[in-house]
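All protein chains but one are shown in place.
Just so it is clear, A and B label the chains in written order, and each chain counts residues from 1 on its own.
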Amino acid sequence: MSGWLPAQASSFAPQIDGMFWAIMIITGITFVLVEIGIVWFSFAYRGRPGRQAHYTHGNGTAEIIWTAIPAVTMVILGLVSNGLWTQFKGRNSVPADAFPIEVHAKQFEWWVTYTGADGKFGRVTNDSISKTNPTGIDHSDPASNDDIVVRNQLHVPVGKPVVVYLSSEDVIHSFYVPEFRVRQDVVPGMQIKQWFVATVPGTYEIACSQLCGLGHYKMRAQVYVQTQADFDAWMQQQAEKAKGAPTS
Amino acid sequence: MSQATAAAMSPPFPAERGVDVYNKKLGMWIFLASEVMFFGALIGSYVILRFGAPGDWARPGVVLNIKITAFNTFLLICSSVSMVKAYAAIADGDPKNMRFWLLMTILGGACFVGIQVFEYIHLVERGFLPSGVRDGSELAEMVAKGTIPGATMGLYGSTFFTMTGFHGFHVTCGVLSMLYLYLTKALPGKFTTQDYAGIEVVGLYWHFVDLVWIILFTIVYLV
Partner (left out) sequence: MSTAAATAHAGHAHHDDRSFVQKYLFSTDHKIIGIQFLFLSLFFLLIGAILSLQIRWQLAFPGQPMPGGKLLPESMAAGGVLLPEYYLQLVTMHGTFMVFFAIMLLLVGVYANFLIPLKIGAHDMAFPRINMASFWSAVVAGLVMLSSLFVTDGSPRAGWTMYVPLSARHDYSGASLGQELWSISIIFFGLSSVLGSLNYITTVINNRAPGMTWFRMPLSVWALFITAILGLLAVPVLAGAAIMLLFEQILGTHFFDPSAGGQVLLWQHLFWFFGHPEVYILILPAMGMVSELVANGSRKPIFGYHSMVFAICGIAFLGWIVWGHHMFVSGMNPTLGSSFMVTTLLIAVPSAIKVFNWMGTMWRGNLRFHTPMLWGIGFVAMFTIGGLSGIFMAATPVDMYIHDTYFIVAHIHYVLVGGSLFAIFGGIVFWYPKMFGRMMNETAGKVHFWLTLILYNCVFFPMHIIGMAGHMRRIYDPTIYDFLKPVQHWNVFISISAFLLFGTQIIFFLNFWLSMFWGKKAALNPWEDNGLEWSLPSPAPHGNWDTPPTVYRGPYEFSVPGASEDYIPQNKKLPTDREPALAPAHGD
């Protein structure tokens, strides 16, 4: 179901949308009751000559009811939410077979690193960062020889769990793909993992979602969700250009 | 405190009073609650930063001079004692002794600030700054030799100067307030057994400032 929500392109999306619409129904019913109540009372109890208001300081039973119902609703909502939250963000939530990708954010672009054939990321250090080495690869580490580094593009295979390792060079950014419903702040000094499963092939946008400076509004990148065959072909093509040299 | 004193220090009209404490004193307690939050934010940040630090903190006494600061702590505690004596004196109707002990408190506080300024100057000369260790300084050499862990000196300087600096600022405000009271009320004999709210209230502030220092001295200098 979408309506005004974007298309669903990850496994999280139907779950999050489901919660969203469930809350919409609960709050919607409350909204309608309250607003209709206000309008109805305004008409029914408008002042007229000779009328007297009903003198009362309240009704304990009514208050207990309208305290208990919201409280119980909130508890149930909390329990359901927590289940999903642990699944998306929990310490042990990343599937063991998730395909690892490093995403390094800086003012105002996204640098993406793949492990290449050896399945290991080369070591990166802050001191190695330069214009020609934007992710700071330490070339003395042999694992870095086959690393693939690209700018502003994230290629992922469809239907497989992927985990992005998020790092920032300067300020707080935020990795946000609306159709995946995924968002995670990228914090300097921390490496943060976020996993997802892309479910629909296509091209989507990454939008930086935490004010990061003058170029925040254009810190945009593309996510290419590809069939396994297309993805492998792309990786092969990149491997031929690899040696840690960045491509756009 | 006598009924007459209570009447003098309370509002002159009947009121529903929530607590049996006159307004100026209640106001000072409330103000001190806000100060607890302020120092709490600074001290809490220090604790978080120190426990989360990427390496060891410099050992006590290597960067800071514990002997002088210990004396300073003693001085401040003595000034709290003299404050209590000033309060007891005026409560007993002895304005002469009250003036003497208040003056001692002011001098004690002023010396504390003076010694702290001296300490700061000495630290800066050795190369200790809010931003950490200054290049080419005596402390920089100690970092190079490994006597002090370099990785945490930035945090050490940041937290040390901010916490002790703001404490020193509060002590200075206390000294100035007491000096103002001394000159405008104590000397001209305006404090009496009927009305010595100013002494009691500034005393509360002074004890608080002393308490904060004892905490700071322990967790910054001794640990």
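Everything that follows uses one rule, which is that a contact is a pair of C-beta atoms (placed from the backbone, for glycine too) under 8 Å apart; a residue touches a chain by one contact, two chains touch by 3 or more.
Given the structure is predicted, the values throughout are model-derived calculations rather than measurements.
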item: Residues belonging to chain B that touch the chain removed from view; value: 1-3, 5-7, 9-11, 13-24, 26-27, 30-31, 33-35, 37-42, 45, 48-49, 52-55, 129-132, 151-152, 154-155, 157-159, 161-162, 166
item: Chain A, residues in touch with the chain not shown (by the definition above); value: 3-6, 12, 15-16, 19-20, 23-24, 26-27, 30-31, 34-35, 37-38, 41-42, 45-48, 51-59, 62-63, 66-67, 70-71, 74-75, 77-78, 81-82, 84-86, 88-91, 107, 126, 170-172, 174, 176, 178-179, 181-190, 192, 204-205, 207-218, 220
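By definition in this document, only the chains that are shown with their structure count from here on.
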item: Rounded Å distance, chain A centre to chain B centre (Cα mean); value: 47
